[in-house]
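Presented below is the structure to which this report refers.
Every protein chain of the complex appears in place save one, which is left out.
In order of appearance the chains are A, B and C, and numbering begins at 1 in each one.
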Amino acid sequence: MRYISNTSAQQKEMLGVIGVSSIEDLLVRIPAKARLARPLALPSAMAETDLIRHLRRLAGLNAGADDHACFLGAGSYDHAIPSPINHLISRGEFFTAYTPYQPEASQGTLRSIFEYQTMIAELTGMDVANASIYDGASSLAEATLMAHSVTGRDTLVISRGVNPLYRQVVETYVEGPGLKIKSVALGDGVTDVDALRKAVSKHSATVVIQYPNFFGSLEDVRAIADIAHEAGALLIVVADPVNLGLLTPPGASGADIVVGEGQGLGVPMSFGGPNLGVFAAKQELVRRMPGRLVGATVDVDGQRGFVLTLQTREQHIRREKATSNICTNVALCALMATIYVSILGKRGLRKVGELSTAKAHYAARELTKIPGVRLRFTAPFFKEFTLRLPKSPERVIKRLMKDRLLAGVPLKGFDRAYKDCLLVAVTEKRTKDEIDAYAAALAAAVA
Amino acid sequence: MRYISNTSAQQKEMLGVIGVSSIEDLLVRIPAKARLARPLALPSAMAETDLIRHLRRLAGLNAGADDHACFLGAGSYDHAIPSPINHLISRGEFFTAYTPYQPEASQGTLRSIFEYQTMIAELTGMDVANASIYDGASSLAEATLMAHSVTGRDTLVISRGVNPLYRQVVETYVEGPGLKIKSVALGDGVTDVDALRKAVSKHSATVVIQYPNFFGSLEDVRAIADIAHEAGALLIVVADPVNLGLLTPPGASGADIVVGEGQGLGVPMSFGGPNLGVFAAKQELVRRMPGRLVGATVDVDGQRGFVLTLQTREQHIRREKATSNICTNVALCALMATIYVSILGKRGLRKVGELSTAKAHYAARELTKIPGVRLRFTAPFFKEFTLRLPKSPERVIKRLMKDRLLAGVPLKGFDRAYKDCLLVAVTEKRTKDEIDAYAAALAAAVA
Amino acid sequence: MHVAKPAYDKVIFELSSPGRFAYSLPESDVPDSDPAALLPKEHLRASAADLPEVSEVDVIRHYSRLSQMNYGVDTHFYPLGSCTMKYNPKINEDMARLGGFAWLHPLAPEAASQGALQLMWELARDLAEISGMDEVSLQPAAGAQGELAGVLMIRAYHLARGERRHTVLIPDSAHGTNPASTALAGFSVVELKSEANGDVDLVDLERHLDEDVAAFMITQPNTLGLFESRIHQITEMCHAKGVQVYMDGANLNAILGITRPGDLGFDVCHFNLHKTFTTPHGGGGPGSGPVGIKAHLAPFLPTPVVVKRDDVFALDWNRPQSIGKLQAFWGNFGMLVRAYAYIRTMGPDGLRSVSENAVLNANYILKRLEGDYDRSAPGPCMHECVLSARRQKKLGVSAMDIAKRLLDLGFYAPSTYFPLIVEEALMIEPTETESKETLDQFCDAMIQIAREAETDPHTIHEAPVTTPVRRLDQTLAARQPILRWRPTK
Partner (left out) sequence: MHVAKPAYDKVIFELSSPGRFAYSLPESDVPDSDPAALLPKEHLRASAADLPEVSEVDVIRHYSRLSQMNYGVDTHFYPLGSCTMKYNPKINEDMARLGGFAWLHPLAPEAASQGALQLMWELARDLAEISGMDEVSLQPAAGAQGELAGVLMIRAYHLARGERRHTVLIPDSAHGTNPASTALAGFSVVELKSEANGDVDLVDLERHLDEDVAAFMITQPNTLGLFESRIHQITEMCHAKGVQVYMDGANLNAILGITRPGDLGFDVCHFNLHKTFTTPHGGGGPGSGPVGIKAHLAPFLPTPVVVKRDDVFALDWNRPQSIGKLQAFWGNFGMLVRAYAYIRTMGPDGLRSVSENAVLNANYILKRLEGDYDRSAPGPCMHECVLSARRQKKLGVSAMDIAKRLLDLGFYAPSTYFPLIVEEALMIEPTETESKETLDQFCDAMIQIAREAETDPHTIHEAPVTTPVRRLDQTLAARQPILRWRPTK
């Protein structure tokens, strides 16, 4: 076996040293009735060339954004990924290292996480960020638990502008602690502030909104922050950091915790995972935060170095009293994001936002010129918007696939009220030609 | 510019230090009439996403062996390339290093070349190998010049079994020194030994054959070596090292110099370049060899280390008297080959030969079952063979492209005598299914 | 004499120069693209985020240099117990990066995702076969999330039967995520004392099993690297009291093709694809923690479930009793591709051989070191062995000191101080991918350190001296947390 180094001669030699005659002798603690008496019923071993052929075939059955114009969003976005990222993260010293438990032999990872924490704090406008959570949804779930533990309150007030997939994950996570969820309806594409005001009470641990929200619209974060804070609840804002090069950071509008999906920062969509759960908070909440934190310190010679710190929050020390059960997180995705932000930098990240805005608005203009196609909401949107179609979105999607266009996410599955709606995302990667082709194809499809 | 580090502020600062006011001031030695008065007429800069789109389109116009079953050979072969090779050679420390002029900072490259030299010597059955020549053809050309300089003789006796493209390169290289070339005809697929005996004389610097030859047939190297040596000529054998895991190494049959194309050892075909010119010789010829050589030595502390050695053969020292003009060679391709040979190893390389033989012979059997399709020669062949077709090979090729089959190399362009012939190569990568599909498609095409 | 190079000591922000950039973005090709005209002013950032301004060469050089400050499996032996730091095959990386996988949007139409869904369906089926479980969900993002999912399914199961059970039993030898996940699922954790070798104390277990107990959660082989022999008895005892048995599958690398959790009576078992199935650790993830269950728990599986209907693969959302979702999409698909490629590469015989060699390697180390370090338990171990440095501790050399010294000798360190029930624990997991030569070098180093503890403890206390930084002040880091870079004025 090419992944097993010892030859049978060496195996014999080692058994000799151990003083047994076969590997069986080492398995004596496994009782006979526990033993599997047959080989595993799995396909037999494939050679590398056969494996490649097989997996290329499977991959070929999928409509990837590498050869389709992708207007899908709803939590995963086809932003351009600069080439250096993959080259750098593929270096074995990063790729095949464990969590930096031995900091002296892990300064590469530790330094990059420290940079990552800084970037996320900057982008979100918060004081501190952790080293990552699995994805945006679980990051939100962790944030609601944290709000609960900080406030000692049991009700979560969540806008229906928050990605429904995220809300489902929150529901899973709050099952154990038995927290209650109050949903707040939308007005015209954004959280109904009056309804929110009514929903909030002294039992509210947190108010959760998304910015821009699931439908692409821009919430009035500041106003909602005030409502939450008046009631003594924390404001959690779900935000995609790739948008925050251009948009006002939630921290500047009063958020106490900002979570979100960082996939847009250089992480391939990869059918939805691995992703990058971003988590940032105000300084005073740091000791209640879930996940790893890297801090700066010095070594015995006084030289700067980095370590995992405030570990008494974590499961390996605090066990059932830990702030979270998270252990393995998504360090490599955080590294991708760190390199992404380094490459895009101060001006580039803003430009990604500008281009996405411009192209999304152009697309909305062009698409709504088609008879019967309208914007579902009038609220201002950013790079994603909700269309109402005169024909079944599912049919339209199928039709546009023929032109190698991934037209958008149909909303029926999320909410039947939106069964005639299509959520369209337009990143900086989309070209005018692609948008025009989309408009032409859509016009034909709904004609 | 993302590849230019200095900002305009820094540029100004630097100009200040230099004591000039603009970059123009640094270009004073370039006379006005030499200056280009307009911008270069090139397409304007493309962003990375646009570039990717453009080059994917160009690449998509080509029929690569990644999605076609490739039966093309004639000097470039679709052998399987183990995945680790690309991962390792892509490490910046290898990829972006220069020729190891500072050995202390280049031990990685030097060690790997030392390993490469050892592997090539082993495979070819020779004493020493150099660090590489551009490709098999230029390697052969260098070998003929070396034979000329060693023997002081002016005539090269070259079998028509040697790849005609290689013979063309030899012609180019011997134009300067004014050497004469005598071609020796083929008998039934292999060099006509009687004709060879007649062609050889005391003016012959070398006899050149290819093993297996251009048409896939196996030459009697030993017999030809005797003829060459009797006349005091050196025997140069062109051989593909990937075949020499199974086949008798030319060194064991009397070759004095072995050259060949090492592309099969893990180097992508890449439309024919970069390739890997292999060059190996007997010990006594080492000081007449072209190209770089790495040798073992010790450092001031007595530790083993490696350096470029016997450099007085080379152009940077010997200038017009150097054994060759070669400077940059193909070190990275040599590294690919080194890793390839490490992965395949003693048994794997033999197995590549066995599988190629088996599949080529199976293909020959199946294809020649088709009425009118015959082997052009009866001489034993290895992984490549020459078919005579009942219909125009060009037409057949075009027809089979529809089934994503690259059927073979038509021989008309090389020699009109073979205008009904197709040269078919079958590597270990081809499957029975592909061969059967080929047979079915060919049967239909010639029916 | 050789001297160390001064370590690189930059943070990317410190390379920044105003106006420098590495990005490549096209100019807008659409009309009317001024964001100030398109978005209300209050939504536009008042000032640009303070991010690095560097060139592409800055980025490449900085992160290449940072990487050189790390040890990885690709460069070093990494005997980190419980983590299964085996070699991560490169072909898996190529496969995960195929366009149809890496660039596939999770909400692409099902008809246009059939290859991805087929891969997931097959992988779930294969993991079920490997573990002897009936169904497998691939959604959990890592082991801890697999635990959460598993415990939540147990909870839902009891509730569906009308039972409210509040506690989960967990041995004191368990990994920290076990109690943490259990608590997160709303249970109280009762810690059971293990026997000295990590075996379950059956008497104690018996005593604790009652109608308030929802589950018993153990690691098999246990965290001392020993197979729990009385496992059938244990699972039967539990089942007799209506208690579900959960297996933490972190140590699955010991038993592939040899024995199966499902056949041992476990009701739930999670996998760590980033351990047993070669997906790289990446400096701390991403991982993937699929969870397998017996049929009675199937109604509670996370949504959606990948199903096959008439040769068409689909996501089934219609699972009214489901515990719901764990992450936004379907699982860490990129990791699933790697694990799938690995399983296909190895085949059934290969996988069995993995475990056999993992066990052989661990026992070889155990044998070679048992003279110099105390064993935590008698007899052969499975895929890892836990030694104690208590002898060295008496000489003033702790498990941590030994770990640091190993860094200087060219090895990453074993896990230390885990499991908690072993004093000065050194938990060593070599994995099957290491050769005897490497194991010998490591054992030689360990023995050298044992000697040094007796004769030259100073060298050990000074260690590491060859790493980019030396021992770091953890207390300072925690007391005055500096969690982000700030410009020095």
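Points to keep in mind about this one:
Following the convention adopted for this analysis, a residue touches a chain if its C-beta (ideal position, glycine included) is under 8 Å from a C-beta of that chain, and two chains touch if they have at least 3 such contacts.
The structure presented is a predicted model; accordingly, all values stated were derived computationally and were not measured.
Taking the full assembly into account, the omitted chain touches A, B, C.
Shown as candidates are B:Ser112, B:Thr191 or B:Gln210; the residue that touches the absent chain is B:Ser112.
If you put the hidden chain back, the residue from B:Gly187, B:Gly232 or B:Pro274 that touches it is B:Pro274. Of the residues in chain C, those that touch the hidden partner chain are 1-7, 15, 17, 20, 24, 55-58, 60-61, 64-65, 68, 73-76, 87, 89-90, 345, 408, 410, 433-435, 437, 465-466, 470.
Mapped onto chain A, contacts with the missing chain fall at residues 2-10, 46-50, 82-84, 86-87, 92, 301.
One rule holds for everything that comes next: only the chains that are shown with their structure count from here on.
Rounded to a whole number, the gap between the C-alpha centres of chain A and chain C is 19 angstrom. Counting partners per residue, chain C has 20-26, 56, 58, 60, 64, 89, 91, 93-94 as the residues that reach two or more other chains. Of all residues in chain A, those that touch two or more other chains are 48, 56, 66-67, 80, 82, 87, 90-92.
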